[in-house]
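Pasting a structure here, questions to come.
Of the protein chains in this complex, all but one are displayed in their positions.
Right, subunit A next:
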Amino acid sequence: MASDRVRVRGVSIYRPIIYGNTATALTQKERDVLPTPDHTHRWTVAVRSAASAPDSDQVGGADDLSYFIKRVTFKLHDTYPNPSRNVDKHPFEVSETGWGEFDIHIRITFVAESGEKAITMYHHLKLHPWSISLEPEPQAPSADVALKAGPVHSWQYDEIVFHDPYQNFLNILTSHPVTPLPKTKKKPVPFHIANPQSLEASKGGVPEFTALMEQEEAERLEEAKRAIVKEQEHWRNILIEKEKELEKLQKQLAETE
């Protein structure tokens, strides 16, 4: 229908997603059966909806995103066989084993109705547990320690924004409502490097994204802004005093001429 291919002006519509990985250290027994015994971890990299399904043991993925995502391409390290992995259906994820961290190139292609180009992003595959110290760990923790610490999660929340969508694409999107993020925290907080304080809260199980995290970040930003404005007031007063002093000195200079 012709009217479907009309852009709806003044509307932007977004879909919250998360992308990242979960990694589990392998036991010696598991490693032995692998064709590549030097691999220490099994990991899964994925693009999912942000909200977690109730009673699921994975981060996010409450909604099936294939209504607007046609394909997700994960480009792995070149040493993997067939490094460019295309996933054309839900769940959009790739599981592999490995021993090292590297950047994964993720490319999201949208369904044809969207009329949009693909978008790309990077995710640094995280195998070893988070730590606050800025220096990279000199040596990856030993296998026993890693096993005891449990799976490692590294997820980034983001929102895919469509501006002025086509009418039929908008219809597709609105007919798949988004599962909202839970209002309360029931599971650990997903750790993010931008908020090192969340390290403690991130321990102890499969994390979950919540609306609280957004609020919490907004508060952190507001708090920082208040601190800066206060500092600014302080410096402005100093400046005004100094300017008065300078003015006086200049007057003296002018009069002694």
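We adopt the following convention: contacts are C-beta pairs under 8 Å (C-beta built on N, C-alpha and C of every residue); 3 or more make two chains touch, one makes a residue touch a chain; residues count from 1.
The rule we apply is simple: contacts and distances are computed from a predicted model.
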item	value
Undisplayed chain, where the name is taken from the UniProt record, one of "Actin-related protein 6", "DNA replication complex GINS protein SLD5", "Signal peptidase complex catalytic subunit SEC11" or "SWR1-complex protein 4"	"SWR1-complex protein 4"
Options A:R7, A:H90 or A:K203, residue touching the unrepresented chain	A:R7
Identified contact with the non-displayed chain, of A:L26, A:L127, A:V152 or A:L173	A:L173
Touch residues of subunit A, complete complex, unshown partner	7, 9-16, 110, 114, 116-117, 119, 121, 156-164, 173-174, 177-178, 180, 192-198, 209, 213-214, 217-218, 220-232, 235-246, 248-250, 252-253, 255-256
